[in-house]
Structures are given as C-alpha cells and as structure tokens.
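The complex is shown incomplete by one protein chain, all other protein chains being positioned as in the whole.
Moving on, here comes chain A:
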Amino acid sequence: MSAYILYRHRDIPNLNQLDVYQKNGGFEAIKKAIKTMSPAAVLNEVKDSGLRGRGGAGFPTGMKWSFLPGNLWPHYVVANADESEPGTFKDREILESNPFQFLEGLMLAAYAVQANDAYIYLRGEFWQIARRLDTCIEELYAEGLLGDKLFGTKYSLRLHTHLGAGAYICGEETALLESIEGHLGQPRLRPPFPATFGLFGKPTVINNVETLTNLPPIIEKGAAWFKTLGTEKSPGVKIFSLSGCVNKPGNYELPLGTTFRELIFTHGGGIPDGRTIKAIMSAGASSVIVPADDRALDTPMDYESTQANLNAPLGSASVIILDDSVNMAWLVNKTVHFFRHESCGKCTPCREGTYWMSHLTRRIAAGEAAPDDIDLLNIVARQMQGKCLCALGEFSTMAVTSGIEKFRADFEKLVNH
C-alpha cells in the first residue's frame, strides 16, 4: 500500500510507465466515471471533497467547474503546467514521475465539464517533459483510453500539449489563454471570466497540475475519504516545495495543516551550518517575508491559518527559508528584479513601478543609496498596490513592503548615512 496520494512514484518504481500505472489501479477512476457516473455526479463528488486549487489561489475546484454555462459550447479544460514561481518545483516531479495520474485527473475534469479537447500548457523549459507527455498521450490513444467514443459511450476526448516560451506571466490564467491562442502572454481584463469566455472565447476551466492529480483518488475513494485528510476547510494533502537555507530542500507531500516547524525541522532537517532561522516566505518570491518566531513556526500550513496568523497567503506552498546570514534588502533586490524582468508591460503601475523599484533596490543592495531611498522604495511599492491589472504587480510589492516593515535595520545597514 502506497502511503503517498500524489507522489505515489516514490513508493512504486516505474510508475511513469503505462502498464505499471494500470497494474496499480490506474485509469480505474476514469473508467468508473465515464461508465457509471454522470458528469454532474463527478462534479458533485469533487465539490463535496472540498478540494481547493493548488496553483495559488486555493479556490474550490468543484465550484469553479460549476460556473461553466450549459448553453455555450464547446467547453475546454486547460492544465496549468507553467510552474515558474521562484521556489516552486512540485508539478515538475508529478509530470516526470507520475504523469499518468495527472493525465487521468485531466481526463476526469474534462469529462465533468464535458470538454472534448483539453490542453496542457507547459513552460518552455519543460520541453523534454512535454515530449514525454506526448508519448504518454499517444499510448493512451493506442490503448483506447483517449479518442472517440470512450468505453462504448458517446464521449470523446483529445489531449494536446502546448509549450510556452519563457514568460512567468503565462502562469496567470488569462495570459496563459492568450499564449495558447498565439498572442503575447498578457492578462485579460476581467470580467468576462474564463468560465464563460475562456480559450477561443469558449467556457474554460483552468486547473493546476497538482489539483488535477488529486482527482483520480477522489473519484476512486470518494469525497468522504478525502475529507479525512488535512483540515476541515483545507482537506487533503499538499506538496510543499521547501527551498533556501535548509538542510534537506525538496518536495514534501504532507497533510494540509502541518506546521511550518514540522516541515522545516522534522522533514527538512533544520538549518545548516549551525545558523538560526530568521524568516520564511510561504508562497515563493511572491510572498510577504514573515519573521520566523514561534507563532509563525507553529502556524498550521493551511489556507485559513496561514492567512489569519501571518497575513500571508499559502499560495502554491513554496516555502523559502531564510537564515540569519540573509540581508532582507539583498533579498528584496532579487525578488524585485525577478518581477521587473517578468512584468508583461501591459499596465503602467506594474511596468513603471517594477522599473523604479528595481533601481532603488539595486542602489540599496549595492550600498549606493541615501537613507531617504528606503522610504521612497516603500512609497513606490504602496502606490502600486491595488492598482495593477493582474496579481503579478501586487506580488512584486509583497517582499518590499513586508521587508521594510519587519526588517528595516537590514536596509539601514546598507545605506549611506
């Protein structure tokens, strides 16, 4: 019996081979769904499970699906495999080592909303992974698990991969849709939302790779089983990508609600070189910097507790550890340069704001700044907040304002007095 739910390949060798996956219960869920369940029944099971999106926002998956109108066709499902947030490397392991469970999950989502075509959008750097997925998909057609009239029903399904080409913004769901359509990867104004006007102008569901990989076990074992894991409002397990100043960086599949302390010290082996932990970022480079006091370390990592205790979203659960050797002004310079590089340039506050912030953070980190520059940086960041077209602009300010608020001394240390 495998203890893992998503990373089952860690218990079962060669799970990325179709015959091995099938021998271990693979494709039983999709067979059960298509042969014995109505699309609405699949949707309701997922809704009842309480599964929430693992791509960042934590939006309830079943509810998202239910927004698709029944009088506009065709419907599309898009898997978000863009995985580009600094500190996030969880989906890649699924795609490389347990690809069929992900594909089966995508098929379940497609069946639930009656989509006949589904797309997998992968970041361009995952080109070898995309090539392997193409082979997996070919095998599924050959086995009769994809294609026309599946399992003797009227339902048909085709899967397609589509490679991005090096743009973090394409992980944002509307920029992703633009990118598939062959346009610049720039977010759309909302409304309309993808649920009514998505890919090729049709109702579309976009889900993260990890979200989709949860679906086969949910359909196989039921919503009640799923809810026995995790917390009441954040059921299930989550893959935490642990990185930075920690002995054993890596992916950890743990129940939602596990504390930061357990992740970092029990699983991650603590802080190297006898150093002490200084701060945590809970959602990759997009997150606020949280001082690692006891209150933070004892916070359960679920969507509600992280937000309530730390005023920080759990996001994609990419936990970056910062030890006492890290200067936060140096860190902020890194994150701001990332966002400046990745700003798509569509709206002025983000395009100009990330540009100006990057000048200030560079000056500060290089020891060339005047004391006033710290407040100026803070003002630029605060002026951007609430004014950007998409969340990237907002993300770019998170480390800045929290860093200055919580670790001002680090900035003061570097400016000329």
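Please note the rule applied: a residue touches a chain if its C-beta (ideal position, glycine included) is under 8 Å from a C-beta of that chain, and two chains touch if they have at least 3 such contacts; residues count from 1.
Note that in this section contacts and distances are computed from a predicted model.
Chain not shown in the complex: UniProt lists it as "NAD(P)H-dependent oxidoreductase subunit E", one of "Glycerol-3-phosphate ABC transporter ATP-binding protein", "Electron transfer flavoprotein subunit beta", "NAD(P)H-dependent oxidoreductase subunit E" or "Transketolase". From the options A:Gly185, A:Gly236, A:Pro313 or A:Gly353, the residue with contact to the chain not on display is A:Gly185.
Interface note: of A:Ser49, A:Gln101, A:Asn251 or A:Ser343, the residue touching the hidden chain in the full complex is A:Asn251.
The chain not shown here is touched by just one of A:Val77, A:Ala285, A:Leu310 or A:Leu414, and that residue is A:Ala285. Among A:Ala41, A:Met63 or A:Ala165, the one in contact with the hidden chain is A:Ala165. The residue from A:Gly87, A:Gly105 or A:Gly353 that touches the chain not shown here is A:Gly87. Where chain A meets the missing chain, the touching residues are 83-89, 91-92, 123-128, 160, 162-168, 179-185, 200, 241-245, 249-251, 285, 320-322, 326, 331, 334-335, 338, 341-342.
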